[in-house]
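Written below as structure tokens is the structure these notes are about.
One protein chain is absent from this view; the other protein chains keep their places.
Order of writing sets the chain letters: A and B. Residues in each chain are counted from 1.
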Amino acid sequence: MTKTLTRKASRASMPEATALYDIPGPVTRKRHLMYGIASTIVIVALFGWIVYLLFDTDQFTAQKWMPFEYKGIQELLLRGLGNTLKAFVYAAVLSLALGAVLAVGRLSEHRVLRWISTLLVEFFRAMPVLVMIFFIFVALKVQPLPALVAGLTLYNGSVLAEVFRTGINSVDRGQREAAYALGMRKTQVTTFVLAPQAVRAMLPTIISQLVVALKDTSLGYLITYEEFLHAGKLIASNLDYDLPFIPVVMVISPIYIGMCMLLSWFATWVAKRQRRNLKTRAVGVAPAEPGTLLPGGQ
Amino acid sequence: MDVLTENFSLYGKGFLGTVELTVYASALALVLGFLMASFRVAPVGSFRVLGTVWVTVLRNTPLTLLFFAVLLGLPRFGLVLPFQLFAVIALGCYTSAFICEVLRSGINTVPKGQGEAARSLGMNFGQTLSTVVLPQAFRSVIPPVGSTLIALAKNSAIAGAFSVTELLGTYKTLNELGYSIIWSFIWIAVGYLIITLTISAVFNVMEKRWGVAR
């Protein structure tokens, strides 16, 4: 543990000056090294204390881990994971579609259409996604999976609509003007000139928003959709297995966090690749925001 | 309409519950987020690693999983606290990762020259940070911190499903009492709008007063 921490630390040390401090001189470097060692010891001690607590409260007994050896339990967890991914795929595809529709609405020249789409986008971004899911599930009496997917779609679709809209608006003005000068109509300009450039530049932001959707599939647990966390709870709250809550968390969270990290990492990778790409020079897109409320809020 | 007037105290309790959760969790998130942000820009490597791990893990953890781990896992360590406190811890830690990133990018927007100028005037690290860098960073982070806290208020709805008194949870009681579900939800939605609009308004005022002209 100590080794990896210090190795990482030395690799990460910043060679350049920031607004906060200059490049450290030899004395300061020595002092920083001392701080580093001291804090590493504290962090390792803290980590060790947690591990000690885990042992002390009998989290590693055979009885608590034994359920995971059984095929039935593994299949239960895998089925849960499959259901999580299923909800995610549905929600992702549908939110992209809804986002595109709402963005087109907001960019439309018909005033009514524009108002309606703006209203929808602003409302769904302002509502907690869980309130929407519960409303669909309880008040509209929809089954858990469609309720979860619908809730996620409405929220993420609205956020994505904003991303699409800013993406299209931020394409360099000359591109649009040139296309109009060639005699293209608005639909042609949007589909053949603006959208392709915007989408390419927006890709990282879109993927980051999909990470949010993936994380939020776990809300299905609260409406008894039989997803990953639900499977975990069923195992964890069983007296026969000595209530293995902590072992279940230790098995489930690396998988959940790993999936989300993989997707986040993909987003950064795409973003990095794009910074080198000439084709996206004309567009700059800000990251998606959870939602603003007052006009002129941001 | 009847739903609201006849159950005003129930709604009031839920509303207050959400407000309390939001306020306490925001305070925790801001403090922890500031701490982690200072770790992430610190010259000491192991602090940076700690800050980075904290942010990366929490940003990629589903909040429901975090609630599950904190509310059901921590008592297994013999740590039994009121549910509301657990909820504040879970929400606060989760949001602190986002606050940390906002603050860090705020600090990064301050041009290097500002720090160099301050140092050439003979200011030490503390002075540079408190009189030059932070005031400028503060101005540029007002809007993103505002929207992060709005997200926190919305996320607090999850606590209701873990037996904490808050706004969304009131639907259960109203449903048992036989009131119209649609209307109970409309008033719940209004409650959330009031909270999020208030946060938004507060941050708008702050932005107007101290924000950077752009």
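In this section, a contact is a pair of C-beta atoms (placed from the backbone, for glycine too) under 8 Å apart; a residue touches a chain by one contact, two chains touch by 3 or more.
By definition in this document, contacts and distances are computed from a predicted model.
Trainee: Suppose you had to identify the omitted chain by its UniProt name; would it be "Heme exporter protein C", "Glycolate oxidase iron-sulfur subunit", "Imidazole glycerol phosphate synthase subunit HisH" or "Glutamate ABC transporter substrate-binding protein"?
Mentor: Matching the unshown chain against "Heme exporter protein C", "Glycolate oxidase iron-sulfur subunit", "Imidazole glycerol phosphate synthase subunit HisH" or "Glutamate ABC transporter substrate-binding protein" yields "Glutamate ABC transporter substrate-binding protein".
Trainee: Could you tell which one of A:Ile23, A:Leu119 or A:Leu262 touches the chain left off the display?
Mentor: Selected residue, touching the omitted chain: A:Leu262.
Trainee: Give the residue, chosen from A:Gly48, A:Gly174, A:Pro196 or A:Pro254, that touches the chain omitted from the document.
Mentor: Checking the options A:Gly48, A:Gly174, A:Pro196 or A:Pro254, the one contacting the hidden chain is A:Pro254.
Trainee: Which residue, A:Val138, A:Val163, A:Ile207 or A:Leu229, contacts the hidden chain when the whole complex is considered?
Mentor: Touches the omitted chain: A:Val138.
Trainee: What residue numbers in chain A mark contact with the hidden partner chain?
Mentor: Counting only chain A, the missing chain is touched by 8, 11-12, 14, 66-67, 69-74, 76-78, 81, 137-138, 141-143, 223-224, 226, 231, 234-235, 237-243, 251, 254-255, 257-259, 261-262, 264-265, 268-269, 272.
Trainee: Considering the entire assembly, which residues of chain B contact the chain that has been omitted?
Mentor: Touch with the absent chain occurs at residues 52-53, 56, 60, 71-72, 75, 80, 83, 162-163, 165, 172, 175-178.
Simple rule for what comes next: only the chains that are shown with their structure count from here on.
Trainee: Which bits of chain A are touching chain B when the two form their complex?
Mentor: 5-6, 8-10, 12-14, 17-22, 24, 28, 32, 35-36, 39-40, 43, 53, 57, 59, 126-131, 134-135, 138-139, 211, 214-219, 221-222, 229, 232-233, 236, 243, 245-246, 249, 252-253, 256-257, 260-261, 264, 289-294, 296-298
Trainee: Which residues of chain B touch chain A in their complex?
Mentor: Contact set of chain B toward chain A: 41, 43-50, 52, 56-57, 59-65, 68-69, 72-73, 76-78, 107-108, 110-112, 114-116, 119, 125, 128-129, 133, 143-144, 146-148, 150-151, 153-158, 161, 168, 171, 175, 181-182, 185, 188-189, 192-193, 196-197, 200-201, 203-204.
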